[in-house]
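Missing here: one protein chain of the complex. Every other protein chain is in place.
On to subunit A.
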């Protein structure tokens, strides 16, 4: 289980996250709603060990995620598919995926198995396996980014804005893939501006505003909440 307690993150004098409490139970999809600049990516960077918090704690199954060593977090089962994808654009799709399994580099057969699984999840990538990742369409690059994170065989997948800039049909494909991954036992924390699609697949959700959690609840409650409806669903 992911347990975030009283998490504070500062950039100099600017407080990006203030007293954030959040949990993801094993097997859940939890959505984190919030506008641009609300602090979603800061939270994700912190959970991946790229950003040190100024206070509070974040643990996955009791192991601290705030040691400042991203490779330890990945090895402990927490992988991130970041906003903007951060692929290796000149390397082939397959090499991107193999690098996603870097923490399992001593387990070649396991990596080969995982490679088959992600190609099965995203069949569109099979024929692009030799192409430079940067040459793919936005939707396919997003698939590579998710697949690269899955190659680390995570127990918790942190998905930051996977629908950003994608066509509605592609968003649907991506979200279906996330559901399938979740059905196979991977917990998911999903940050989204596209609240409608995200709430559609989530079990629970949180609303992050100005670095603070202002609302949380199960999917149905958020779907019908007036504040969520007006701010994020546009109804």
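Throughout what follows, contacts are C-beta pairs under 8 Å (C-beta built on N, C-alpha and C of every residue); 3 or more make two chains touch, one makes a residue touch a chain; residues count from 1.
As a convention for this text, contacts and distances are computed from a predicted model.
A.B. asks: Unshown chain, UniProt name, "Zinc carboxypeptidase", "Cytochrome c oxidase subunit 2", "Multicomponent K+:H+ antiporter subunit G" or "Branched-chain amino acid ABC transporter permease"?
C.D. replies: Matching the unshown chain against "Zinc carboxypeptidase", "Cytochrome c oxidase subunit 2", "Multicomponent K+:H+ antiporter subunit G" or "Branched-chain amino acid ABC transporter permease" yields "Branched-chain amino acid ABC transporter permease".
A.B. asks: Quick one: which of A:39, A:100, A:139 or A:211 touches the chain that's been left out?
C.D. replies: Touches the omitted chain: A:100.
A.B. asks: From the list A:37, A:110 or A:134, which touches the chain that is not on show?
C.D. replies: Final answer for the missing-chain contact: A:134.
A.B. asks: Touching the hidden chain in the complete assembly: which of A:16, A:74, A:208 or A:228 does that?
C.D. replies: A:74
A.B. asks: Any idea which of A:37, A:89 or A:138 touches the chain not displayed?
C.D. replies: A:89
A.B. asks: Spell out the interface residues on subunit A facing the chain that's missing from view.
C.D. replies: 48, 50, 70-71, 73-75, 79-80, 82, 85-91, 95, 98-100, 102-103, 105, 134, 148-149, 151-152
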